[in-house]
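Worksheet for the structure shown next.
Omission of a single protein chain aside, the complex is shown with its protein chains in their original locations.
To keep things simple, chains are lettered A, B and C as they appear, and every chain counts its residues starting from 1.
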Amino acid sequence: MIVGARQGKLSGLRQLVAKAMARELTGFLVPGLDIAHAWGLDVEAAGVRLVASPRHASVLLVVGDISPALRNAAAVIYAQMARPRALLVLGTDDLSPLPSADVTAELSQHGLIDGIAQLRIAFAEGAFRPEVADFDAPMLHVRVEYTCPMHPEVVQDEPGSCPKCGMTLEPREVSANDVDTHPHETHDHHNESHGHQHESHDHPHEAHGHHHETHSHQHQAHEHQPVDQGASVEYTCPMHPEVVQDEPGSCPKCGMTLEPRKAQNSQAHAHASLDHSEMDHGDMDHSEMDHGGMDHGEMDHSGMDHGDHAFMSMIDVTKDLPRSSDGLPMDWIDVPFGPFFPGLPSGLLLTLTLDGDTVAGSSARTLAENVALLHHSALEPHSFVARLSNLEPLAPLAYRLLACQAMENAAGIKTTAVAAHGRVGALERERITSHLGWLALFGQQMGFDWLLRRAASLQLKFQHANYQQIMALKPDIVSLIKRLRRTPLLKSRNAGIGRLAQDNVLRGPVARAVGINNDARSTNPVYTSLGFKAISRDSGDSLARLQVRLDEISQSLALIDATGAIEPPEPANIGSATGAGEALVETPRGAAHLQLTLENGRVVTAQLETPSTRHLTLIDALIEQQSLGDALLAVGSLDLSPWEIRQ
Amino acid sequence: MISVQLFFISFFGLAAVWFAVVVFRTHSMMRSALALLFSQTALGAMFIGMQAEFLGVLQIMMMATEMSIMAIFMVMFMMDPGGLGKMDMTHQKRLSVIAGLVAFVAVVVVAVFADWGPLASSVPDAAQQIEDLGLELLGRSMLIFETAGLTILTAMIAATAVAVEPIKRNRD
Amino acid sequence: MTTALILLLLAVGAYLVAVIEAWTTSGRWRLTAPITAGIALLGRESIVPRKSDRVFFEVAPVLLLISALIAATVLPLTPDLIITDLATGALFINAALVYVLVALLMAGWGPDGAYAMIGGWRFLGQLIAYAMLIVMPVTAVAMRAESLLTTQIVASQADLWNILYQPLGFVLFFVAAMALAFLPPFDLTTANSELAGGVEAEYSGVRLAVFRLGRLVLVITLATTTVVFYLGGWQGPWLPPWAWSAIKILAVTALMLLAGRALPRIREADLLNLCWKLGIPLALLNIFVVGLLILVWP
Partner (left out) sequence: MLEQYGLLLGLIVGTTGFVLCLYALARATGKTRQEPGKDVPATGGQLSRDPVWVRYHARYYGYALLFLAFDMEMAFMYPWAVVYKQVGLIALLDMGVFLAILFLGLLYGWSQGVLRRQ
């Protein structure tokens, strides 16, 4: 039986349709294709066609356990799927807002194939059911608030007129419990919002009662989370709502005189995610552009007789709008490129302020859980190593090695040369696997179908390959790299996109693409004995990052060839040693640093620092004023892993 | 035969007029742009109904692309393009009603009283029309053909000068 | 009678396009896949977005299907197998195919979703890039055939196909036809990885089925147009005319679908630049060269 079945008796036509649906399963993957490949799953081979939009999907495939924020997003995806919809869960059980899973299976290709077989049977029999319950979840509900089109900071919970310009406030829907919303929620909104939602759905264009629908000034009505009603009066700048002072003065950013305002949302300005201050207003101040060309675009309003309320011509509507790069004051919209966006690293929430299809501002944050290394009790070595490797599904082995080396360093144990070589082989194999996984995601991002399939199949082969298998796979890698060098349009697609300047924040391949050589392996005696030299390029754009990663793949192959052995790192027996230790391992995304202290054989304190945490801060400057395609490609080329980001 | 042709011509004529009315009655810019597009398509269909196939097909094709480009410019520069605010964009109502009536009367007078010459007994078939148009273009109205080229050139230069900010030579 | 036969052949052609497309992506020949996918889509709910423009949302898939179908009416599969042999045949194909743009603008603006809207306006930018590269090569073809009648165009290629007579025109037309059908690498409007489905993201159920059927018919119509203009239509030694038409159309369809897999998606800025700074001069050159060629060797 499927929870998301459709209402209806399984009659003749529905029987046929149910059978057809059982044969043609389309899936939406949560958290994403890179995680599925990291767990070694080939979903297309298992018989489910992956699609980009929840509307086209009949199965929601949840792979591995995910954080509460990601579960809320998965519930949103599930709510937006068309019925009959099924839920196939691999390797996890508690999915709070999502309904109970229709089919659960263990997290492996075999488990996936079994799950899909059961799903086909469930669809053929249960796609239609006489009585069906709605799927409801707290974050799907809407709460109506009223805001003034001209002054978006004025936000009230009940209709009225704007204290500053007297215009009637207009309703606007805000998700009832946004992730960082305010505590108080009036219940009368609940049913009223339902009424509002149903009614607005039936006749979408006719204004709901006497309220106008949301006026067009979306760009100013940023997502201002309403906050507790403050009492004091405060002063804010019309252009930069985040500038707030308790006394009158001029705005530090653009010099406009601050306007008095009832303290509506004193905390709203604290959160940095929507802070537009660093958005470059430079062009507005010293724009010596002659406005001759621009004025022709404005509608001539001299003859306009005034409608019911004070009619504003386009000139004064767009008077204080930020101007785009070509001098036109346009409306900007906030568009979330949500945690499950095909092509972007899964789990990364990228909210772009779009001016047409150009990025005018961005805010990126990870929705993956911020795993605490040590809950409150000390941990056994084995459980600490397991916890650290589960933290990062995209490169588990690298973090396992990091934990082992840190504990051995703390306990003062030396590893034998053979074990060291085996560990080098294991780490390099993981680097090849991780880079192939990135190539598959990058191919999907560029719409380069062949690269997605080829890199994904090689990645699945490399994941658990032993030394001989790797040597057998060498020609495939060489042909893949040679083919990529010869692909037309690839160079022009990547050259000059996401150019980064030299910056000590950079780590791993992103740093080496700019010419900075902070590779942890170059100081490691084992590597220098194998003749390791770091590769680096200097153009610092997406093409350089692609070439550095391709070179690293062939270099890692050579290193594995030199070491001759691959054994996953095992924590040495540290008995009941005590002391402080640290370790630095070059994970596929950059050098990760771990400091820990041991107390008679148990890990007491641990402090981890990962490369993706640093790269997250790069995104805003990287994609400023880029077109949408280039911006997403630049974010993809950073090879971020939201799972290892430490808030 | 004439009655079927007349029926289709009047049907498409009414469709063109109705779409034209929708252009001004709707609040959404996008709807009014596409209503104008379909009004032109109905006009093209009228030409085809009147056995001017080349003219009709040309009208249907060119108007579609040009009205779409008008749509993007309307959406770029007009306030509230989605028509959510239900603003009343019409203005100078009395003046426009008078102008409309005057124009209608003028058109009817011209249509009824002007001397259109003898009713053509037969219309050359479509392929012949294109050929005649081609020969006309290269023969008698060669001058019109070339001046049309010049007017298009002036249009391009004017559009370039007005709409696009010239590249500043001093930039990098 | 021929109309029914041609409509049936178009349906079979669209079905084969679906099979070939599934083969290019998954590498397996599954002949029954399209029909089961169609029935499955029929049985799914069709969701209408909440504050959408209902007229646009409903009309867009139907207009896409009608535009592709009407463009196919003037294409001859064999000397007598044509629905309406209009005197302005070549121009009529172009006129019908422009409404693909109108349908996608409606599908983009209708659902009031960010991805769909960006996808819709991107396709208008794409039209501005490819439209000239369809019109000018067709003019060169009409010059050689001395008429716009598609049957006349095919007849004019009796001794030498247009692909050999004007290869530059063929290359430009083929690229522009792929851009018109928004096939990868020109799938800017339904970019799966930049717009998560773009204009077709908000369609589900039976509306999505009609949208995809429209796209399949569009691909088979463009393949037939390429065959009629440049590959000598039904002409060919030994085999009967209908066999040649079928082989050529399927070959061109497979080429269109395969070319996309081996290339990354082109940037909109690059597409516009290439088409206007390289494409149009080449198209004008093509017209000039064909003009000289006709004078020298009719």
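Just so it is clear, a contact is a pair of C-beta atoms (placed from the backbone, for glycine too) under 8 Å apart; a residue touches a chain by one contact, two chains touch by 3 or more.
These figures come from a predicted structure and were not determined experimentally.
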| item | value |
| --- | --- |
| Left-out chain, listing which of the shown chains it touches | A, B, C |
| Touch with the omitted chain, as defined above, among A:G64, A:P339, A:G361 or A:P611 | A:P339 |
| Which residue of C:A142, C:I163, C:V199 or C:L218 touches the chain not shown here | C:A142 |
| Among C:M117, C:A176, C:A246 or C:L263, residue touching the chain not depicted | C:M117 |
| Residue numbers in chain A that touch the chain omitted from display | 6-8, 13-14, 17, 53-55, 73-74, 76-77, 79-80, 82-83, 128, 132, 134-137, 139-142, 172-175, 197-198, 201, 213-214, 216, 218-219, 221, 324-326, 328, 330-341, 349, 355-358, 627 |
| Contact set of chain C toward the excluded chain (per top definition) | 3, 42-43, 45-51, 61-62, 65-66, 69-70, 73, 83-86, 88, 90-91, 109, 111-117, 121, 124-125, 128-129, 131-132, 135-136, 139-140, 142-144, 146-148, 196, 201-202, 205-206, 209-210, 268-269, 272-273, 276-277, 280-281, 284, 287-288, 291-292, 294-295, 298 |
| Contact set of chain B toward the excluded chain (per top definition) | 1, 4-5, 8, 28, 30, 48-49, 51, 54, 58, 62, 65-66, 69, 72-73, 75-84, 125, 130-131, 133-135, 137-138, 142, 145-146, 148-150, 152-153, 155-157, 159-161, 163-167 |
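We take it that only the chains that are shown with their structure count from here on.
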| item | value |
| --- | --- |
| Between chain A and chain B, centroid-to-centroid distance (C-alpha), Å | 48 |
| Junction residues of chain B, two or more chains touched | 28, 82, 84 |
| Residues within chain C bordering two or more other chains | 51, 53, 121 |
| For the chain B and chain C complex, residues of the former touching the latter | 28, 30-31, 34, 37, 53-54, 57-58, 60-61, 64-65, 68-69, 71-72, 82, 84, 125-127, 129-130 |
| For the chain A and chain C complex, residues of the former touching the latter | 6, 14, 16-18, 20-21, 23-24, 44, 49, 51-53, 55-56, 58, 80, 82-84, 127, 197, 200-201, 204-205, 213, 333, 335, 341-343, 354, 356-357, 443-451, 487-490, 492-493, 627-630, 632 |
| Interfacial residue positions of chain C with respect to chain B in the complex | 51, 53, 55-56, 86-88, 91-92, 94-95, 98-99, 101-102, 105-106, 109, 112, 121, 124, 127-128, 131, 147-149 |
